[in-house]
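Data block below; observations after.
Complex shown without one protein chain; remaining protein chains in place.
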Amino acid sequence: MLVVMQAHATDEQVRAVCQRIESMGYRAHAMPGAQRTAIGITGNKGEVEPGTLEEMAGVQELIRVSKPYKLVSRDVKEDNTVIRFSGTEATLGGPGLAVIAGPCAIESREQAFLVAERVCQAGAQFFRGGAYKPRTSPYSFQGLEEEGLRILAEIRQQFGMKIVTEAIDNESLELVEEYADVIQIGARNMQNFSLLKHAGRAKKPVLLKRGMSATLEEFLMAAEYVMSEGNYNVALCERGVRTFADHTRNTLDLSVVPAVQRVSHLPILVDPSHGTGKRNKVTPLSRAAVAVGADGLMVEVHHQPDQALSDGMQSLYPDQFDELMAQVRQIAPVVGRTVPGIGAHAPVAQALRRQASATTPAAH
Amino acid sequence: MLVVMQAHATDEQVRAVCQRIESMGYRAHAMPGAQRTAIGITGNKGEVEPGTLEEMAGVQELIRVSKPYKLVSRDVKEDNTVIRFSGTEATLGGPGLAVIAGPCAIESREQAFLVAERVCQAGAQFFRGGAYKPRTSPYSFQGLEEEGLRILAEIRQQFGMKIVTEAIDNESLELVEEYADVIQIGARNMQNFSLLKHAGRAKKPVLLKRGMSATLEEFLMAAEYVMSEGNYNVALCERGVRTFADHTRNTLDLSVVPAVQRVSHLPILVDPSHGTGKRNKVTPLSRAAVAVGADGLMVEVHHQPDQALSDGMQSLYPDQFDELMAQVRQIAPVVGRTVPGIGAHAPVAQALRRQASATTPAAH
Amino acid sequence: MLVVMQAHATDEQVRAVCQRIESMGYRAHAMPGAQRTAIGITGNKGEVEPGTLEEMAGVQELIRVSKPYKLVSRDVKEDNTVIRFSGTEATLGGPGLAVIAGPCAIESREQAFLVAERVCQAGAQFFRGGAYKPRTSPYSFQGLEEEGLRILAEIRQQFGMKIVTEAIDNESLELVEEYADVIQIGARNMQNFSLLKHAGRAKKPVLLKRGMSATLEEFLMAAEYVMSEGNYNVALCERGVRTFADHTRNTLDLSVVPAVQRVSHLPILVDPSHGTGKRNKVTPLSRAAVAVGADGLMVEVHHQPDQALSDGMQSLYPDQFDELMAQVRQIAPVVGRTVPGIGAHAPVAQALRRQASATTPAAH
Partner (left out) sequence: MLVVMQAHATDEQVRAVCQRIESMGYRAHAMPGAQRTAIGITGNKGEVEPGTLEEMAGVQELIRVSKPYKLVSRDVKEDNTVIRFSGTEATLGGPGLAVIAGPCAIESREQAFLVAERVCQAGAQFFRGGAYKPRTSPYSFQGLEEEGLRILAEIRQQFGMKIVTEAIDNESLELVEEYADVIQIGARNMQNFSLLKHAGRAKKPVLLKRGMSATLEEFLMAAEYVMSEGNYNVALCERGVRTFADHTRNTLDLSVVPAVQRVSHLPILVDPSHGTGKRNKVTPLSRAAVAVGADGLMVEVHHQPDQALSDGMQSLYPDQFDELMAQVRQIAPVVGRTVPGIGAHAPVAQALRRQASATTPAAH
């Protein structure tokens, strides 16, 4: 059930409707749009009994929602969700293309800083790097954990890039929320509903990756889990799905980008690194992702991919990432997107100057 | 790395080798077999430095293990793992076919008892029923939680069936470990490595379901996560994989049964209910699962499937389950398996007598 | 559109209705059943105009068929199709389990006879062997062509087994129709509609294998192509589908057996050799196929699999096929099937006697 408020409804009227909904035992989710505010109702078992909601001041109409997803739907919120961050113009969603880059895993302070400097120079506004790594084998490197998060926080301070890193359980989620700017939920946890609910109670935005065999509806329902707990800052990320095809590690399904945009207001990014698993495919598929209309890219970069502790095969060399950014910058305007130039975000220029005059990060 | 002990090695010699391994900073996993004990070594980054292990008393040879899985492998333990339970002859693994039956979700004490009585009479030695339900939608019934676990514990007491139920996060895992006999890890959590590690520290056996798009190796590696923490009582369960085929909800991959048995000593069961998602396919595929050599079946049964709160489409009516058991009893001997008859396990007969002389469960 | 005749309608009445349908510009397909004859109408673009059909003598009712397949449907023919052959009790469909065995390709007279003798002794009533091989590489062995067909015809004469062999285009179809008893259409040609139509005009039964990524509906529609041209003797064969799973070459989808049987009257067999691509999986999956209710098995056997010109990896040794038959014989009765014993079909006993008293086939 969805309560659509009148265009001129006051904040007080919205609040009153929300209170009435909560007093009926449901949850109210006010979603302000450019034209109107819509209030989603969840928490019902079976049909919502609307009572006298329709006659309250400021209410325009009640709409029954038949799709299984509600809060992620454009029915509830027509305008695109744009996730903003303090101290930067970078967004997830909106006209600016979000570029998230960095190594698969944070391996050391030196490694992280070397890569950060390069991706920052190339124009990335977000830095990625795993402190908690979900690895197929229990005997593989599992991440530096909190030490990794501390390194990431330093990188934000030095370079001004916002930090995106993965939480793999409720314990790591609390720490990620504390240190990072965006909480990543990985493909393997896309239907770890307990984790999704916890992320829904976090104060930081969530980047939710598509599961390896998730349908569009399951993907959206996973986002709905997060939103249903009150965290409306969710961005989605396509990262390839499992098929019989063996020339890439996964099959990158770019058609999901317009498919998401058609039914949902949430931003949708693309990860061509996991999506192909092969370094030589990352740049062409990045171009394609921007051309198809994605809201951003998530790319793995490593200064020594052949010595990476995880996923080296798919990591770009920094020079290759420069080239990727150069190509993407040319395609973005065609689809009405802007891409930040070198030093485009103010703190970066400063950081790079500081960096230049400082000793090398290894010496810190 | 694997230390193979001599056939006549003493317990003391095994202990000494384990201590030496631990003192080297690794973990030792002693796996006694019919002929010999093998000791798996994990916890190494890179190669294990064997030092003087080879010369210790009772050691026959050291074997380098090149497969990514170790403890699940037949290289480490040649004999089939048989998981035993107190107070019953039912096992997971071994010549007896394990039959796990019950509703998808525990909906009420009455529902649970009605179904339990019927599946117990039909010969099921294990009762299944979800107290915590991982549902695609946050607005669907999520289970009775601890109340559901209490009902399950009552069913064990009344009918003597062992209880199998799913844990969906670390919190529910603790409660499931307390109330149930087997901790189920669902398909969606097959690569929730944090949960797997916690299950590896639990004292109860684990039933691990195959993920929807898991390869054989990923499936075995998930079991390796549990075992690497010290819990060697792991049973696997095939439940269908995601494909393009749309005449069933999932495509049941029965070939994984002989594939697992070839490389691993762990029991492998089959869930034809989730594996097909259609009631009319459950019995034929149960016959096929027994014929292919599965160690057991996991079947959903509901007394009123059309009113079930989840997965009613795939639940059998109790009469259909009787028929399934009758058919399975005929096929099992062909593959050298026994199936318990009606009242075959002692507590059941008593329970049914008690039950018969008592008021109906609805009246409790 | 379907014309259902009365139970006591005469042949003359059926003929009259068929003539009326043809005179209306459609095609009539009379399908006699145990209780009644149904007449399928095809050849219409858009709706069939029934005119006065309903009032003709012997007509009980007209039924509009909404499913895309008509002639393959149980709506048109309730009873199972049983394909019979002269001079043998072996059938495709019916209570007897059809066993088709032989090498992937006919490589030489000697090889074919050696294998034929063994599979005949073990109880196979049908001999398979490719004379025309659809190979992924143009540089691989493409079959002995007509010479291979001649060898197959000799095998029929010597052993009494009926011959199943693949046609790969319209030219080979004519020859296969001339020499063999069953025309096989391979998985790669399941949607070669031109070939299907030609097979529909042939006088011999057709064994149609499921395409590697065919849905149930596409599989049935391919059979409909054959039937729509007037050849109603079609048997289907599941042989595995393409999925991400890599422990077998294909994923054998046994659930398609009950799925076909639910909506269609056509026999459905299973090929566990192509369905798994691995010798050690063939016997377990054969047991499973019989247990699930398949109408028959198609199994590759070779006397020297490691030297086979194609698909040696998945071919059984003759001794393994003996063992397979022994196991299958025990499971078949559980699902109400009979399996011919050694020498069960009369010509076999004779053939084997002849064979025993003759020189070895190599010497012929």
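Every chain is named by a letter (A, B and C) in the order it is written, and numbering of its residues begins at 1.
The rule is simple: a contact is a pair of C-beta atoms (placed from the backbone, for glycine too) under 8 Å apart; a residue touches a chain by one contact, two chains touch by 3 or more.
Everything numeric here is computed off the predicted structure, so don't read it as measured data.
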For the chain not depicted, the shown chains it touches: A, B, C
Among A:287, A:303 or A:337, residue touching the chain not depicted: A:287
Residue, one of C:154, C:224, C:253 or C:271, that touches the chain absent here: C:224
Hidden partner interface residues of chain C, rising order: 42-45, 68-70, 134-139, 141, 168-172, 188-189, 191-195, 197, 212-213, 217-218, 221, 224-225, 228-229, 241-242
In chain B, positions touching the absent partner: 242-244
Contact set of chain A toward the excluded chain (per top definition): 213, 215-216, 241, 243-248, 251-259, 262, 275-276, 280-281, 284-285, 287-293, 327, 330-331, 334-335
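The rule is simple: only the chains that are shown with their structure count from here on.
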Same or different contact residues where chain C meets its copy chain B, judged by the half mark: same
Dominant chain pairing [most C-beta pairs in contact]: B-C
Whole-Å gap between the CA centroids of chain A and chain C: 52
Averaged-CA centre spacing for the pair chain C and chain B, given as whole angstrom: 39
Chain A: positions in contact with at least two other chains: 242
